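Here the complex is missing a single protein chain, while all its other protein chains stay put.
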Amino acid sequence: MSEGLRNLIASISLIVFAVTLFQAIYGFSQILNPGVSYIYNWIGPNIAPNMVTNVVFDWRGYDTLGEALILVTAVVVVLLIFGRGKVDLGGKDEDKEYEEGK
Amino acid sequence: MIVYLGPLVIGFILGFILGTRIKPVPESKLKFDKEVYAVVVIVGILIAYWQQPFPYYQDIPLASGFLAGIVGIILGKLTFGR
Partner (left out) sequence: MSPILKLFTFPISLIIILVGINTILGGHITPGGGFQGGAMIAGGIIFCIIVYGLKESPIKITHNFMGAIESAGALGYVFLGLSGLVFSGFFMYNLGTNIYHIVPPFIQNLYNYPDALHAGIIPYLNFVVGLKVLVGLSAVVIAFLESDKYLGDEEQNDNLFGEDEK
């Protein structure tokens, strides 16, 4: 595609996305609904003063178990790839044969 | 007056685990003698006094987890770090 056509498509898509996103945020405070946070704010300070730790480790402890599992998986995969050094798998070394045959 | 056992025990266990990994290297020119650990103890006590204790704790005016950590590291090095 030519340069001008790509610029035109990019600007049209930018205008469409910007209008959509700003229309979702406009008048946001009238559609907010407290819901269950009244219960959290009433029980929470009896357990611990830090509300973030309450939510992460007490009411959503199962999700934190999944996050710890992600850390273990990442470390295991990195150690598998980078832990072996050079390994000889057999076959011919083509650079050496080219230099010897020259 | 009440002494809270929780931070002391867990701070000591963490310091002990990390202190067993400090080992001397025999054939190098770097030497870490007892003066280094004396400086660390003095600076550690000063920092524990300036970081006042956690809120809602009323036993001593120092941060008790810090002191337990220092004791744990030094005991770990003396026990297993030959």
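Every chain is named by a letter (A and B) in the order it is written, and numbering of its residues begins at 1.
Everything that follows uses one rule, which is that contacts are C-beta pairs under 8 Å (C-beta built on N, C-alpha and C of every residue); 3 or more make two chains touch, one makes a residue touch a chain.
These numbers were taken from a predicted model, which means no experiment stands behind them.
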| item | value |
| --- | --- |
| Omitted-chain contact residue, chosen from B:I47, B:I60 or B:L78 | B:I47 |
| Candidates A:N7, A:S37 or A:T53 - the one touching the absent chain | A:T53 |
| Absent chain, residues of subunit A that touch it | 43, 46-50, 52-54, 56-58, 61-62, 64-65, 68-69, 71-72, 74-75, 78-79, 82-88, 90 |
| Subunit B, residues in touch with the chain not shown (by the definition above) | 4-7, 10-11, 14-15, 17-18, 21-25, 28, 30, 32, 36, 39-40, 43-44, 47, 51, 54-58, 63, 65-66, 69-70, 73 |
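Everything that follows uses one rule, which is that only the chains that are shown with their structure count from here on.
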| item | value |
| --- | --- |
| Between subunit A and subunit B, centroid-to-centroid distance (C-alpha), Å | 37 |
